[in-house]
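Shown here: the complex without one of its protein chains, the others still in place.
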Amino acid sequence: MMNCDILIIGGGPAGLEAAYHANKMAPELKIIIIEENFLLGGQLIKQTHSFFGSKEQYAGTRGFEISNLLMERIKNKENIDIMLQTSALGYYEPGIISCESSEHKLMEIKAKKIIVATGARENMAVFPGNDLPGVFGAGAAQTLMNVYGVLPGKKILMLGAGNIGLIVSYQLMQAGAEVVAIVEGLPTIGGYHVHAAKIRRMGVPILTSHTVIRASGKDKLEEVEIAGIDSNWKINTDISKYNVDTLCLSVGLTPSIELLQQAGCRLEFVKELGGFVAWHNEYLETSNPNILIAGDVSGIEEASTAMIEGRVAALNAVSKITSRDISEEMQNAQDSLNNLRRGPYGEKARLGKEKLIAMYGGSHV
Amino acid sequence: MRIKNHPVLDFKKGKKVTFYFNGKELSGYEGEAVVAALHANGIKVLSHSLRHKRPRGLYCAIGKCASCMMRVNGIDNVRTCILPLEQGMKIESQPGKGELK
Partner (left out) sequence: MYKSDGVLQSSDVPLPDEKILKKGKIAIIECVENIPCNPCETSCPQGAIKIGENICDLPKIDYSKCSGCSLCLAVCPGLAIFALNKYIDENRSEITIPYELNTSLEKGMTVKLVNRSGKILGNGEISAIRELKIQKKRKLVSILIPRELINEVRHFMV
């Protein structure tokens, strides 16, 4: 059994920032990050566009460059160990995580505090043929082209005009693919106008109030049928057919809460946060005193909020383990989060978090 | 299809390696995800579903959906989207649920 002070599960922006800030606050603490992939950086490593937010969150810097910066600042830190290709398998009291190591051996890590930063997964859309090879989550298209330099296909249809659908469509054009259209079920574009503007001036149509009816092909995707829908999601136009080799689905994310569920954390369904999440308060404590959460697993948001939540969870963990006074740093972090959640685009997460914290009186564990 | 020129990214590749997909010799780059090497070789059908034998391919690419599970060097249920390619790797479509060895 390995022992450590803080075990961080997930090496994306939330996990990397949690490690950095815990180490900065308390360099004597032993920190382990486990990541099931062979690359760190989570979804940041695929982002070629420059980020929003303020200077503190590296606004204006490209996502993959932010990822490099976050990784750089924890590299070579004496008490931070990073284990790649290591999957968490289960939680046992009091604060033990069993995992599969990169050598395919079972091992256990006991920690004083565990920060679960496992991110989220892409949703599926339901239509005949949605299981054909060539139907990817939008994130998968991004991974193939931006991480590995492999074009997912030549002619792409994108389902979903939220930020991911708009950004990935643009990135597909940058990579040399042709995006024939973006299809969106709602009557309005969910993502930022500036992302939509970029793709529209490249001549890519955004068909709002439309949806995918069917995907077909022999062995792999060859054709997608779409149609217009009314406000009750009933088809109200003829069907149009597109010959494409790739259909990207960008229809929302769901927090990856499996480990938290297995650990017996209290779960709540909060639509605004993307579905079921572990109940948590503003200090990111769950109903299990050993487990904190951070990033998309606590509610679907942005990389910028994930980074700050990593910081909040780390500060909390450090204060519980060492009794250090972190109140000023915690206030700064909370202020940063609140600033990012102002404005119409932050409303969903803000409401979701407020709803959650208000349950059970919002008490500390 | 490999991207040759990208307006923002420079792709650093490991050394070129050969590997095998269902017995066929292919080439890829050391350290890239196995599914990326397969896609670069035009391979999108990774396996078939259990009952109805529907073709299966990549979906999430980050190890969360199980669509890319294949038999690698004789071991079943390997998520090939988060597995780095190595020289001589034997990748096979997994027949059915897989066996625990």
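In order of appearance the chains are A and B, and numbering begins at 1 in each one.
One rule holds in what follows: contacts are C-beta pairs under 8 Å (C-beta built on N, C-alpha and C of every residue); 3 or more make two chains touch, one makes a residue touch a chain.
Just so it is clear, the model here is predicted, and its values are computed rather than measured.
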Query raised in the report: Which one, A:A14, A:A141 or A:A196, makes contact with the chain that was left out?
Result: A:A196
**Report entry** Interface residues of chain B (partner: the chain not displayed)
**Finding:** 5-8
Requested in this report: Name, in rising order, the residues on chain A that touch the hidden chain in the full complex.
Outcome: 48-55, 59-60, 161, 173-176, 187-189, 192-204, 206, 208, 304, 339-346
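Note that in this section only the chains that are shown with their structure count from here on.
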**Report entry** Contact footprint of chain B on chain A as seen in their complex
**Finding:** 36-38, 48, 62, 64, 85, 104, 121-122, 131-137, 139-140, 143-152, 154, 174-176, 219-220, 256
Report summary line: chain B residues touching chain A in their complex are 1-3, 6-9, 11, 13, 31-33, 35-36, 39-40, 44-46, 49, 54-65, 75, 81-84
